[in-house]
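For this depiction, one protein chain was excluded, whereas all remaining protein chains were kept in their positions.
Each chain carries a letter (A, B and C) given by its place in the written order, and its residues are counted from 1.
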Amino acid sequence: MTRVTVWNEYRHELQEERIRQVYPQGIHAQIAGFLQEAGFDTATATLDEPEHGLTEEVLNNTDVLVWWGHIAHQEVSDEIVNRVYNRVLQGMGLIVLHSGHMSKIFMKLMGTSCDLKWREAGEKERLWVMDPSHPIAEGIGEYIDLEQEEMYGAHFDVPAPESLVFVGWFEGGNVFPSGSTYRRGSGKIFYFQPGHESHPTYYHKEIQRVIINGVNWCAPTRRDYPVYGHSQALEPIREKVGV
Amino acid sequence: MTRVTVWNEYRHELQEERIRQVYPQGIHAQIAGFLQEAGFDTATATLDEPEHGLTEEVLNNTDVLVWWGHIAHQEVSDEIVNRVYNRVLQGMGLIVLHSGHMSKIFMKLMGTSCDLKWREAGEKERLWVMDPSHPIAEGIGEYIDLEQEEMYGAHFDVPAPESLVFVGWFEGGNVFPSGSTYRRGSGKIFYFQPGHESHPTYYHKEIQRVIINGVNWCAPTRRDYPVYGHSQALEPIREKVGV
Amino acid sequence: MTRVTVWNEYRHELQEERIRQVYPQGIHAQIAGFLQEAGFDTATATLDEPEHGLTEEVLNNTDVLVWWGHIAHQEVSDEIVNRVYNRVLQGMGLIVLHSGHMSKIFMKLMGTSCDLKWREAGEKERLWVMDPSHPIAEGIGEYIDLEQEEMYGAHFDVPAPESLVFVGWFEGGNVFPSGSTYRRGSGKIFYFQPGHESHPTYYHKEIQRVIINGVNWCAPTRRDYPVYGHSQALEPIREKVGV
Partner (left out) sequence: MTRVTVWNEYRHELQEERIRQVYPQGIHAQIAGFLQEAGFDTATATLDEPEHGLTEEVLNNTDVLVWWGHIAHQEVSDEIVNRVYNRVLQGMGLIVLHSGHMSKIFMKLMGTSCDLKWREAGEKERLWVMDPSHPIAEGIGEYIDLEQEEMYGAHFDVPAPESLVFVGWFEGGNVFPSGSTYRRGSGKIFYFQPGHESHPTYYHKEIQRVIINGVNWCAPTRRDYPVYGHSQALEPIREKVGV
């Protein structure tokens, strides 16, 4: 059974009544709830726990880590970021949601600024499926309508994804690569744009389905970690004349 | 005219007679020489110069930076790495050669460990062209034979390249993604594996041609840097009922 | 100097007065005009010429072929399609515009149905640059606004492109991968979506610039065509024991 840890910085919900009304137990609890229901072995972790809730033991027992952060990216310690980073290279899946695009861990794995255009205008977003063959689109219609979402707009400063699963259309005239997959080392990464804290996005059944599909897609490939470093020849090497 | 700066840590050549015999003026001088001859406006910079020779002014006047480093990656200051990194995201081309695969700048741009298998056995390498349509392969035959080269072997822990231009076959039984292109921000990156300090690789005419082609391919795309951050709506946004 | 042939089925302009008003000499003449001005050695060819204007000689002297077709795809003979196809695999560049998405040549090179959603509603399109490092985006702002264009919408049934340079936002709520690059054999292909016959799209300066950039990007890589078929060993093969 795939073991999922949902990480949330968990600040908006504690600091603002209007956000708490949307996610009374925190965004992590809402996401963990539907993932648990979907049959995953699910736990949560938050910024203010010791080691941000991401101890060696927790990470070693996590197959897929889901990440939501926004206003406190800088409070995540570099040590924990490196720990998560190493686990991803070793095969742990990572799903980065919405404003996690500028989390330390995502920026480190992308190698770019991860910057974008944004606007909080409560506008409509329509997420179009661009790759109908992709398992992350399983069970999803041609598009998902979100009555209100924060606008994230191109240019999104990330490397070209392996697969572009969704592109978002925004009422105010922008587009965004809203669902993208990446591979880093032995790990798989899925970035999914919807989920502003003030909108009930993670209650939306199709958004939930995408995240569930994402967990399945990100689950580790079971094999030994590659051997790096000095390596004996596997075939005979001929003496070179005059060397 | 494309302005190229060739950067070299320039240590092997000063410390070891046998390397100095191969590159008496340093690897940077050899590479700068054939690039100058090819018509580029070429300069060099080395680790032990002030700011590693990579002042703001130098970088602002560089279209493509060529990077060779090996034993002194850790001596490159983080400040200069960040300066190069920002220039790449803003559009400067970057060619990373051989052991530069574990330079700070390449690791930062890749988002992975950049580790690999290696062996110094003076074995034969044959570089096969995998993408005959790619401008980096212009004027190159089906393969390039190097009588002796350090073996670099898969798995190479980098993201999948945009284009895989060369794959190296090694006598000792390994393969390697030897010529790969990447895009990061507004900049283009070309990694090219040949060039161990003890072999006369950069005197080889076809290797030179590949690097010349690489400079042309990496040259900046001339346009304004994208605008990131808060962005006004370009189209009217309707009032939502009951919000 | 890059030699360009602009091919047009040239039927709408002859059959309909309202289209002729937009393109009095035909779409091909308009496109050839701005390409000639940009310094390319430019010619035109149309469906109703002998061999559709695409004789062996014409194609052998074409570096980049630009293709516009719509209502007469089925009238293009398979022989000529195969001729163009072989030239692309041998290195000729190909730019397929707008409704050329369902031309025989594009479908053959893509290996898919090339189908899409469409709507003629004179709606606004905004083409967003998704890859600021790509030479096809040189000199282009963050987006190109077209006051009226035919809607082409996802899902577009083509393989994932090598580079996704533009995504189109449509007023009516759709998105489209509007500028995409492909490699086939030794040739390069650029698909660019704008250009419905009833709108003056090819008079738009930025659209012209994109097509000019596309010609430069598609220009052939100069090298010998790969050798296929039976191949002697380049290295000694040991006798296997007991075989």
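Just so we're on the same page, a contact is a pair of C-beta atoms (placed from the backbone, for glycine too) under 8 Å apart; a residue touches a chain by one contact, two chains touch by 3 or more.
Since the model is a prediction, treat every value here as computed from it, not as a measurement.
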Option touching the unshown chain, where C:4, C:116 or C:140 are the choices: C:116
Sole contact to the chain not displayed, among B:148, B:163 or B:186: B:163
Missing-partner contacts on chain C, residue numbers: 89, 108-113, 115-119, 121-124, 147-148, 151, 153, 155, 157, 159-160, 162, 171-174, 182-185, 226-235, 237-238, 240, 243
For chain A, residues in touch with the removed chain: 91, 126, 129, 131-135, 137-142, 162-163, 171, 183-188, 221-227, 234-235
Chain B residues touching the omitted chain (full complex): 126, 128-132, 142, 153-155, 160, 163-164, 167-170, 173-175, 177
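As a convention for this text, only the chains that are shown with their structure count from here on.
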Chain A and chain C: spacing of chain centres that average the CA atoms, whole Å: 35
Whole-Å separation of chain centres (CA-atom averages), chain B against chain C: 31
Sites on chain A at which at least two other chains make contact: 153, 155, 160, 173-174
